[in-house]
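Every protein chain but one is kept in place in this view of the complex.
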Amino acid sequence: MQNSNAEFIIEMHGVTKDFPGIRANDDVTLRLRRGEIHALLGENGAGKSTLMSILFGLYKPDKGVILKNGKPVSIASPNAANALGIGMVHQHFKLVHNFTALENIVMGVETTRYGLLRTDQARRQVVALSEKYGLSIDPDAKIEDVTVGMQQRVEILKMLYRENEILIFDEPTAVLTPQEIGELMKIMKSLAAEGKSILFITHKLNEIKQVAERCTVLRKGRTVGTLRVADTSIEMMSELMVGRKVEFDLTKNPAKPTAEPLLRVERLTVKSKHNQKPLVNDVSFVVRGGEIVCIAGIDGNGQRELAHALTGLTPVDAGRIFIGDKEITHSTARARNLLGMSHIPEDRHTYGLVLDYTVEENMALKSYFRHPFQRHGFLSFAVMRGHAERLMRAFDVRAGQGPATRARSLSGGNQQKAIIAREMGELPNILIAVQPTRGLDVGAIEYIHKRLLAARDEGKAILLISLELDEVLNISDRVHVIHEGAFTANLDAAKTTAQELGLYMAGTRAKGANA
Amino acid sequence: MKRLLSIMLTVLLAASLAPAIATASSETYELALVTDLGTIDDRSFNQGSWEGLVQYAEENGISYKYYQPKEQSDDAYLDSIQLAVESGAKLVVTPGFLFETPVFIAQDMYPDVNFVLIDGNPHSADYAEYRTESNAVGIIYAEEQSGFLAGYAVVKDGYTKLGFMGGMAVPAVVRFGYGFVQGAEYAAKELGIDGVSVNYHYTGAFAASPEAQALAATWYNDGVEVIFGCGGKLGNSVMAAAEAAADKWVVGVDVDQSSESDRVITSAVKGLRESVYQAIDAAYKGEFPGGEAWVLGADRQGVGLPMEASKFTAFTQDDYDAIYAKLVAGEVSLKKDADAESADELSSDIVTVTVVK
Partner (left out) sequence: MTNRKRVNVFGAGFTSALSSIIAILVGLAVGFVILLATNPAQAVRGVGIIASGGFNGGMKGVGQALYYATPLILTGLSVGFCFKTGLFNIGAPGQLIVGAFAGIWVGANASWIPSPLLWLAALLAAALAGALWGAIPGLFKAMLNVHEVIACIMCNYIGMYAVNYLIKNSNAYDPLKNQTIDMTRAAIPKAGLDKIFYSLKGRFMDASSVNGGIYIALALAVVMYIILNKTVFGYELKACGLNRYASKYAGIQEKRSILLSLTIAGSLSGIAGGLMYLAPAGGLHINVVETLSAQGFNGIPVALLGLSNPIGIIFSALFVAHIDQGGYYLQRLEYMPQIIDIIIAVIIYFSAFALLMRQAIGAIQSRLNSRSAKRREGLADAQEASKHD
């Protein structure tokens, strides 16, 4: 049964992996050709990450074999994977933040002489590699100071520097701007052209269409099939992945905004703690009930600070914020919650969840202190469980052991859905949603978009902060483009295009000057 | 709750499996010592007494062992005495007055065991009852004689500017101090000099402290040549000050402290080793001085100076033997702690005592 055709550089046959309460991979087969870009497609929790973790030596399969060049290999650790030429760019980068790019790249395989570091030779090699593949980096910049895109390029160079020939990209585009995604696609193609074999994990179908030759689809831990991308339509791929038809164009009712804004922001300024540079610069806007207002922009242009200022996580340096008529500029986060403001934070691991709490405890994070969750200072676990079960059903949050599952052991998508369930479950008046669909698959994205639109139609005010142009254009009613902390354009979503948005986002155009 | 169960199980397991292994009979140790605060090698009471015990046991082929209490309290000391007795002790040496109450109880509890209490006499916890049973002996020392010898020796050796730094004004320390002053006076009389001065101070604690060291340094700076550092670790502070100055000396206390610092000119010792040896010897000869309260002076080698370890230039072994003989013969009468309210009452034409508060 073993196919030892050497045209495949890596073959995984019959891989099965169990976790408590869940079979993450069930008899999965994946074969990677030499020099191809092979996409691995699947919903959240379909088993993509598990399969790649097995290939990278992080998990041991319960069953199944892995062949390299037709010969069985055992991959017990990431080091063993490295020795076999397998490298991985993780979804959450594994970089040391206060090291420079160069230090991160050579870390672990430093060239030394007499026990001393020899960076000059390493530097030459890294620079040569980066020029060869168009991976522009600043070798001496500290990781904490560079953009997400450059961090990713550092991760890629790390693999290349180790002379890996099998490169795994775990959802690499989830964190990138449209422009950066374009660049990455080019880089991946040139890597493949040089003979590197690439496994590309994603659920963004158009990216697969753009770069991949073949695509293996996983659903609920099992292989649905491997197909030639050129012969398959996006609709078909998504159907294979989700197991049903997916609507790409949402039916959107015309907005019926209220006359009075629910959220009003006047000349808001937030300055950097370090150098007093304004990160949010004199921004004013309103969000009315029944509309979705979007703040679009490239990552790192003040969105995070704006969201934190609105939700009470960061003090405001100037300006005022109102919920209805009530000024909340200096109110606590909890006071804002109690006035009906909800917040889907950008970083689900840092802000959204207490990972070592159970799902039910996390679901109560914003309400544990209220009756009936607490009585006389004591928590009611029965109420918490019922609450969590309701929300998990309503928002399709899947967890191995139900509400008692630790949040840490949920898949990324289910973690995000749990947050969204908590924040939207009680239908707040105002929802600040920061990249609510980040890292989610099409099925989940579709679902969340529908939820947002439904909430809008019920008269809620929604502020969406997003980096995804499609999302911005598809579901928002009005768009503010933010660049370096200031609004460069205020647009009507129905009357603008992705190209136009991209230009405003890059700061090459500003409304006043070009309108 | 699972963790609860787990740790509970563990403790039960550890507790239940063990006695099975441990039931074999233990060895017995006939001579025992229970240590006071500090370790057996404290260069003080524990060590001195232990050396006497070991010497006797080795010479006579008797088993011996020491025990260390778990904490410093009467109950814990008593518990260790019990441990010693259960391990076969026929005689228990307890060095230090903190054993007064534990021995008071133990002497009744174990009428067949002999107790040698160093530096104290058995009494009840509230001091209401002093009673030494026929199986116990309390040994205290004539500290004033020891201090006298030290004071005599240093003045004979040519020093006239002296200091006395005591821990606390407890009777033993006061006796040392008074003896030191009187010894200085006695020597000055013999030499026919006057103008001997003694700075006199109690620090209030037996611990080494920066304050004590600073005061000692000040005294040395003002011309004091020899300071008697009298009280536990306090002596170390004085030694440190002496080491920092040139040609300044310290008198050690209780045991020979010459190994603590090369600035120790001599030590006013108590004959711990000798007295423990004597007491054990008496017990084995069937002459245990039960019920007695020994006060050991020069007549019973209870006090002295370690001449071979002293760094005198003028004061010789013959001088020492002569003055020692006078003490033995009772030719020198000394004022003790109860005989003077304060040290400056000991001042005379020859010796000026300045009490520093």
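Order of writing sets the chain letters: A and B. Residues in each chain are counted from 1.
Convention: a contact is a pair of C-beta atoms (placed from the backbone, for glycine too) under 8 Å apart; a residue touches a chain by one contact, two chains touch by 3 or more.
Nothing here was measured: the structure is a model prediction, and the numbers come from that model.
**Student:** Would you mind listing the shown chains in contact with the chain that isn't displayed?
**Tutor:** Every shown chain touched by the left-out chain: A, B.
**Student:** Out of B:59, B:75 or B:222, which is the one that touches the chain we can't see?
**Tutor:** Residue touching the absent chain, from the options given: B:75.
**Student:** Considering the complete complex, identify which of A:107, A:185 or A:365 is in touch with the unshown chain.
**Tutor:** Of all options in A:107, A:185 or A:365, contact with the hidden chain holds for A:365.
**Student:** Among the options A:63, A:92 or A:256, which residue touches the chain absent from this view?
**Tutor:** Of these options, the touching residue for the absent chain is A:63.
**Student:** Return the single residue from A:23, A:142, A:186 or A:398 that touches the missing chain.
**Tutor:** A:23
**Student:** Of B:62, B:83 or B:282, which residue touches the hidden chain?
**Tutor:** Spelled out, the listed residue whose C-beta touches the missing chain is B:83.
**Student:** Just checking the interface: what residues of chain A touch the absent partner chain?
**Tutor:** Given the touch definition above, chain A has residues 18, 20-21, 23, 26-27, 60, 62-63, 311-313, 332-335, 337, 343, 345, 350-357, 361, 365-366, 368-369, 374, 377-379 touching the missing chain.
**Student:** Touching residues of chain B against the unshown chain: what are they?
**Tutor:** 1-11, 13-15, 17-24, 26-27, 35, 37, 39-40, 65-68, 70-76, 78-79, 82-83, 86-87, 98, 101, 108-110, 125-126, 168-170, 204-207
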